[in-house]
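One protein chain is absent from this view; the other protein chains keep their places.
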Amino acid sequence: MKSWKRKIRMGMGGGGEGAFIGGVHRVAAALDQQIEMIAGCFSRDFENTKTTGEQLYLDPSRCYRTYEEMAEKEAALPEGERIDFVSVVTPNKMHFPIAKTFLQAGIHVVCDKPMTFTLDEAKELAQIVEKTGLVFALTHNYTGHPLVRHARKLFADGELGTVRKVIVDYLQEFLCVPHEKLGMKQAIWRTDPAQSGIGGTMGDVGTHCLNLLEYITQDPVSEVCADKSTFLPDRALDEDVNALLRFKGGGKGVFAISQVAPGEENDLKIRIYGSKGGISWAQENPNSMEVYKIGEPKQTLTRAGSNLSDVAAAATRIPSGHPEGYIEAFANIYCGVVEAIRCHIDGRPLETKEYNFPTVYDGLRGMEFIYKAVESCDKGSVWVKM
Amino acid sequence: MKSWKRKIRMGMGGGGEGAFIGGVHRVAAALDQQIEMIAGCFSRDFENTKTTGEQLYLDPSRCYRTYEEMAEKEAALPEGERIDFVSVVTPNKMHFPIAKTFLQAGIHVVCDKPMTFTLDEAKELAQIVEKTGLVFALTHNYTGHPLVRHARKLFADGELGTVRKVIVDYLQEFLCVPHEKLGMKQAIWRTDPAQSGIGGTMGDVGTHCLNLLEYITQDPVSEVCADKSTFLPDRALDEDVNALLRFKGGGKGVFAISQVAPGEENDLKIRIYGSKGGISWAQENPNSMEVYKIGEPKQTLTRAGSNLSDVAAAATRIPSGHPEGYIEAFANIYCGVVEAIRCHIDGRPLETKEYNFPTVYDGLRGMEFIYKAVESCDKGSVWVKM
Amino acid sequence: MKSWKRKIRMGMGGGGEGAFIGGVHRVAAALDQQIEMIAGCFSRDFENTKTTGEQLYLDPSRCYRTYEEMAEKEAALPEGERIDFVSVVTPNKMHFPIAKTFLQAGIHVVCDKPMTFTLDEAKELAQIVEKTGLVFALTHNYTGHPLVRHARKLFADGELGTVRKVIVDYLQEFLCVPHEKLGMKQAIWRTDPAQSGIGGTMGDVGTHCLNLLEYITQDPVSEVCADKSTFLPDRALDEDVNALLRFKGGGKGVFAISQVAPGEENDLKIRIYGSKGGISWAQENPNSMEVYKIGEPKQTLTRAGSNLSDVAAAATRIPSGHPEGYIEAFANIYCGVVEAIRCHIDGRPLETKEYNFPTVYDGLRGMEFIYKAVESCDKGSVWVKM
Partner (left out) sequence: MKSWKRKIRMGMGGGGEGAFIGGVHRVAAALDQQIEMIAGCFSRDFENTKTTGEQLYLDPSRCYRTYEEMAEKEAALPEGERIDFVSVVTPNKMHFPIAKTFLQAGIHVVCDKPMTFTLDEAKELAQIVEKTGLVFALTHNYTGHPLVRHARKLFADGELGTVRKVIVDYLQEFLCVPHEKLGMKQAIWRTDPAQSGIGGTMGDVGTHCLNLLEYITQDPVSEVCADKSTFLPDRALDEDVNALLRFKGGGKGVFAISQVAPGEENDLKIRIYGSKGGISWAQENPNSMEVYKIGEPKQTLTRAGSNLSDVAAAATRIPSGHPEGYIEAFANIYCGVVEAIRCHIDGRPLETKEYNFPTVYDGLRGMEFIYKAVESCDKGSVWVKM
């Protein structure tokens, strides 16, 4: 197959010096040696773009002043020379225009979450993706963990019954300190509604929770009742949200997120209890997962243990006991992207039938959740249907 | 002091053969060798009472046909011979009439939770306790844990700032199986509104959660929005409840309880985050607690470690590393009761000024919480003020 | 049966004010309400004995000046009035003379470990126990844990194959500080060879390790090669010992104990790997045990879970998830003693055929181990056969 003759070629929008998530995307893309990073517009500040490009050993002619220029010039190059896809790692505000521009130029897109600045943009983006038929992946990276994929399989296979209760928490200390007043770039845009949108913590960590629980259970949230809080002075966006959830299948859930939880680093935990059994998984120790079935002893499954489903086993690189982590799971999203782009190049269908990464519809779902949760809060924390 | 010349004398209402919590009360009372069990009406079935009495090496003349008879005859005996207090360990329905009868006979009372069958009874009981001036203790046993007492001290001393977020979960597998149809005594009455009252899981484990979080934070819940569920057929009461909480001090919380959570045994966990730090404690591993302060490494405090407050240290019997558990914490409630009764006998005030155990007001609070949560659910899971 | 008409009556040698383990024995004996404490000689200082007796609500006439007097006078009382057994909780030096005196007076004995001051005493004591036919129990309390009993059953049933590797650690911080110079009673006698014997840490915690591993595996240690250390100045006895072990069945082991390990409280852990599977159990979290079988996921068994053997289930009081600990396991030794004494009184055989507690032979084994390990060290850490 033609596509396997070369690495897939990547460009980046955002992720210049001083940024956080851009570097994560590059590391994740590099890990499996199927992708080469060859172009970028890393910042609105062209000096930053040039310095960043140099640090990444890029050809200076592939470092662009604007993303529009990058889309245009790259698209004009022949296939195999031009970038195959661009990763969009800017603040939320810019996700949509950049993604749209590249898609319309015929270039596949990987985009960080939350997908867009507004819900309307999300809807429009979904239409563009449909129309272009290009690959669009959203980096809800936690679905890249092998044990998360195994959990999804357990529910899909009915081994744990129908979902009755979900408890998902995502707690960080990040915003206990007013970093945005102390010059931290990421805190500045995350706490600024003009760059982040209507959700603060809701957009940053809340959308991961929704995506994770719907990914595992495949049982969509049908109603939400949320209560958001802002504790530090001079902040406009939510720092903390609690919510009650109801699922289409009749189950119920609680959702507790915070970026003002002292001592918590990236404490995402999910427990799901069904009619026949349950699971418990925590992002900070992603190499094991507890599985319960009524009447049996608790089992601890491990990331690459001998008792995993094929889908889980396919997402792990090294033997059990040799821990993989955040980067490896993130890289699994990129693996799915590489596979999809290769299929696109070769004009053949995906073996897995559906994309093995979160899509534009996951991104749309996340934006709907932000909007519904904020609506719930604005109306006095009432139930809102999704 | 007169009271120290002898052990304190205990009677029991309920707790005959086949019951669960009565045995726990007896073990807890025996542990510290300050109490002797001497009388009882263990069942409505006098044969059961006689057999139970025999197994407990009681004088047959102190095994009574009815609790009314027991209250009357014991009260007629001279002090030092009669029971000093009675422990009420029946299904909820009988708590109030028994407690009332003994209090009116001048006998102190220890009572299991939830305190009464109805909220009105709870209010009346509070008045009776006030009027009689007798000791009344409610066995919210989890407040007997040394580290829980230390957590309360940390919040009382302001070391962790004002409360911003509370997450409390209490999960059990207990009712995943229809034990009430299979003859299990405890499941029969717990799932029967005629014996349990309007709260099922809410009364059984939910009141512990409320008590625990208000005990530690001393910041009362001011509003609740609850969503209850019943999954198994033919059940009338809640098996599972989720709720959002708001605190008087401005903090927020989530509350997730279930008795249909496969694999969970008695999984009560509480995490409280304040403006300066936080704590995390889990009932199943009660000998350690995590304490976080912003900017400092996480600390793990241990039950009898050298860094505990006096109140915590006073509630532990053996050196750190030698685990204490459920019974020992339960026994700490009885230690407080013994101390209060001894003070009452001697006519001297408590050194600690306030009772070192949950009181009738905690019981009243618990009943209010059940009623408010059920009201919230009945109205469609709306916010209800407490 | 005659014996079930009354509680079993207990006396105590040692355990006066200021002592540690005496209080533990009393709590453990009280827990299950089958034993009443009625007599004692708690100290060589009669004032201490009297005060202690008063605190325990004893009849002053049952508080004795010397243990010889106690043995003589108690033995002269009729059965049912006299003590059925005595618990010996003095420093090691006095174990033998007291135990011998009571056994010869026809009174059963419970004794703390290590059993005697010298190996010769241990041999003589075994003969006395044999000759008198009385109950003698040694409080290697860790064998009282339900999950330890379950582990023994797993090996006995061959479920884990033959033992290949044992790793046992027992670490404490206790002697990092020269407490014996600061007046701590227990540290004074424990660091004094004239009161403790030839083993320091070896006697205090090392004998527990040997007992625990032989109890579980039923595969005796056949050779030992030990290396002992003393780090603090002015100490005569070992504070820390490492050893290699060989088992009769061909397996091997390491043994690492210390009382100068900063931060460790009572950190006894045992891991045993057989040809088919293995277990891991830690005293500080005794309510769960990991069980592995080749090719299967790791299981976590819990103290009162539904997957335990009868022997384990029989040693637990309360449902799983409600943690039991050190005292409860200690109390299980006393339960076995009560059962054995009741059988003795009734003249009937034990249902379990063998005593359900460590016996004089376990004590003798422990003393041999101390002597062999010290011999190994004294010869330059060479292999010594047991």
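Brief remarks on what is shown
Going by the order they are written in, the chains are A, B and C; count residues from 1 in each one.
Simple rule for what comes next: a contact is a pair of C-beta atoms (placed from the backbone, for glycine too) under 8 Å apart; a residue touches a chain by one contact, two chains touch by 3 or more.
These numbers were taken from a predicted model, which means no experiment stands behind them.
If you put the hidden chain back, the residue from A:47, A:120, A:265 or A:346 that touches it is A:265. For the chain left out of this panel, the touching residue among C:74, C:121, C:169 or C:284 is C:169. When the omitted chain is restored, the residue from C:256, C:311 or C:386 that touches it is C:256.
Interface note: of C:60, C:78, C:183 or C:380, the residue touching the hidden chain in the full complex is C:380. Listed residues A:37, A:237, A:360 or A:374: the one in touch with the omitted chain is A:37.
Touching residues on chain C toward the chain that is not drawn are 160, 164-165, 167, 169, 171, 173, 176-177, 225, 227, 229, 231, 240, 242-244, 246, 250, 252-256, 258, 260-264, 271, 273-278, 290, 292-294, 298, 380-383.
Annotation for chain A: contacts to the undisplayed chain at residues 6-7, 20, 23-24, 26-27, 30-33, 37, 56-57, 172, 264-267, 283-287, 302, 305, 317-328. Although one chain is not displayed, its contacts with chain B can still be listed: residues 290-291, 295-302, 305-307.
By definition in this document, only the chains that are shown with their structure count from here on.
The central chain of the assembly on a C-alpha centroid basis is B. Our note on geometry: chain A versus chain B, Cα centroid distance of 44 Å, whole angstroms. One simple way to say how far apart two chains are is to compare their mean CA positions; for chain A and chain C this gives 55 Å. Mean C-alpha positions place chain B and chain C at a centre distance of 34 Å. Counting partner chains per residue, chain C has residues 302, 305 touching two or more of them.
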